[in-house]
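Take this structure, written in C-alpha cells, and hold onto it; I'll ask about it next.
One chain of protein is taken out of this complex; the other chains stay put.
Chain IDs A and B follow the sequence of writing; residue 1 opens each chain.
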Amino acid sequence: MGSIDSIYDKVKKYIHDFASGRGASSAMTGYMSGELQTVVFIMIIAAFFRLFSIPLGMVILIGVVAAVLYFAPTIKTMERENASDLNQVLFWVVIYFAAIIAVTLWGR
Amino acid sequence: MEMGELKGARGIVALVALVIIFAGVLFSFLQLNGNVARGISPEYNRLAYLEAPNNLASWVYDLRGFDTFIETGVIYVGAVVSVLALGRGIVKVKGPREEEPVPQTSFDFKPDTVPIILKYFGLPAIMLIVSYGLLIVTGAATSGGGGFQCGVIISSAYLLGMAIYGKSNPLNLGKKFLIGLGSIGWATYGLCGLPGYLATHYWQYNVGADLWSSYPGFPGAVPEILRTVFGDPFRLALVLKEGTFYSSAGIVPIINLGEAFNVIGALGLIFLVFAYGWSDRKEGET
Partner (left out) sequence: MNEPITNLWSIPLLIVIPILTAILVNLLYNKANAIKTIAISSSITLLAIALISPFGFQWFTGQPGVIPGGGYTFSADIFAWRLSLEYYYGSLQQILIVIMSLLLAFVVFISTRVLKKNFGTYIGLLFLLYTSAAIIIMVNDFYHLWIGVEFGSLLVAGVVAASGESISQKAALKYTFFSALSGAGMAISLALILGLTGYSNISDAIRFMSNNQLGGMSGVLYVAFGFLILSWIYAGGLAPTHPLKSDVYGAAYPHATILLQTQSKLMLVAMGLIILRLFSGLPFAKEVMLAISVITMMLGVVMALLQTDFRWTLAYLIISHSGLVTVGISLGTVAGIIGGLFQAVNDIIYMSILLLCCEAVLYFGSGTSIRSISGIAKSSPWLTGAVIVGALAASGIPPLNGFQSELILIQAALGQGLPEIAVIILMVSVTTFIALFKSIYSIFLRPADQTIIVGKPSADATTTGLSPVPKVLFLALAVLIGIAIILGVYPNLALNFLNETAMKVVYVPWVP
C-alpha cells in the first residue's frame, strides 16, 4: 500500500477486495451496507471524545475519518478480526483487559 | 491468526498489555497486604464444632452445604458433557440429513504387555486403595476426609485396574452402573435437603444436628422423629472431666456418601469412556 498508488489503483483494489470470491449479490449487499455502517459507527465512537474536551474530539474525529478512508474497505478487516480463532480472541481479551486496568487504575 | 503473527507488532502490543495487567494485579495484591478483613469467618468457627469434630465437614457440607451441592453438579455435568463429546446422547433432528457424528477412537491399552509381577501385586493394591477410600468416607465427619476424596481414591483404583488388567478388571464397573452410581449420588445429596425443607422450609436444614430450632424466632419446628432418624445414628460423645457432651453431624455423613457415589460415577465414567470409547450397544455385544 504505497502512497504513490494512483486513484485508479485504489478504486480497483477497493472493488477487488469486495468482490473477491463472493459473487452472490445478496452477500455483496451485506458487505456494502456493512462497510457504510462500520464507518458511521467508528465516527460516532470517535465523537464520544467530546466528553473529555471538544477540541480533542474534533481532532480525533478528523483523524479517524482520514484513517478509515485510507484503510478502506474496513469491513474486510472487521471480518478477519472477528474470526472465532482462539488466539485472536485471546489477543483481544488481553488488550481489553489491559485497557480496563489501565483506565481504571491510573486514569484518575 | 497463526502464532507466527504474534512476533510482529501484535506481539509487542500483547506484551505491553500483559505487563500492564501484571502490574495492576501485583499493585492491588500489595495494597491488600495487611488489610484483610475477617468478616463473618470467626462466626463459622464458633459454630462448626457443635456438629462435627472435623470443622471442615461442618462448613463444606452443612453451613455452606448448598454451594457444595451445585459444585457436585459441576462434577456430574463435567462427566456427562465429556462423555457426550464422545458420543453418549448426541441427538439428531428426525428429518434433515446431517453430518455424521465425529468418529471417536479409543486409547490403545495393552494389558497383555504388563509384566506378570504387576498383575500379582495389582489386586492387593486395588483392594487396599478401595478400603482406604471407604475408610475416608466413613470418617468424613470425625476426621479429615470426605466424599470427594473417597471418590477420587476409589476411581483411581479403578484406573489402576484398567491399566493392569484391561476392561475386565477386578472392579468390573460397567458404564450403565457408573452412570447410575453418579446419578444416585447427586440425587442423594439433593434429597438430603428434603427432610429439613419439609419440617422448616429451609432447604437442607440439618435436622439431625438441629442447632437452631429451639432458638427464639425460628420459623417451623423439627419433629422428634426426624431428629432421631437422622441424628442418632451419627451421634458422638465427647467424654471430658467436666462431663460428657453429645453432638451429631446429622445428614452430613449421608451427604458424604452421596458425594462419594457421584465422584466415583463421574470420574469412573470419564476413565472408562476415554479409554474404550462409547457405543450405544449393550455391553458384551460387538
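Here is the rule we use: contacts are C-beta pairs under 8 Å (C-beta built on N, C-alpha and C of every residue); 3 or more make two chains touch, one makes a residue touch a chain.
Please read these numbers as outputs of a predicted model, since none were measured by experiment.
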### Query
If the hidden chain were put back, which of B:Ala9, B:Val93, B:Ile116 or B:Leu240 would touch it?
B:Val93
### Message
With the missing chain put back, one of B:Leu32, B:Ile116 or B:Ala237 would touch it. Which one?
### Response
B:Leu32
### Message
Counting contacts across the full complex, list the positions on chain B that touch the omitted chain.
### Response
24-25, 27-28, 31-32, 35-41, 43-44, 47, 62-67, 70-71, 73-74, 76-78, 80-81, 84-85, 88-99, 101-102, 179-180, 183, 186-187, 190-191, 193, 196-197, 200-206, 212, 215, 217-220, 280
### Hidden partner interface residues of chain A, rising order
24, 26-27, 29-31, 33-34, 37-38, 40-41, 44-45, 47-48, 75, 78-79, 82-86, 88-89, 92-93, 95-97, 100-101, 103-105, 107-108
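Here is the rule we use: only the chains that are shown with their structure count from here on.
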### Query
Taking each chain's centre as the mean position of its Cα atoms, how many Å separate chain A from chain B?
48
### Query
In the complex of these two chains, what residues of chain A are touching chain B?
83, 85, 87-88, 91, 94-95, 97-99, 101-102, 105
### Query
Across the complex, what residues on chain B touch chain A?
1-3, 6, 10, 13-14, 16-18, 20-21, 24-25, 27
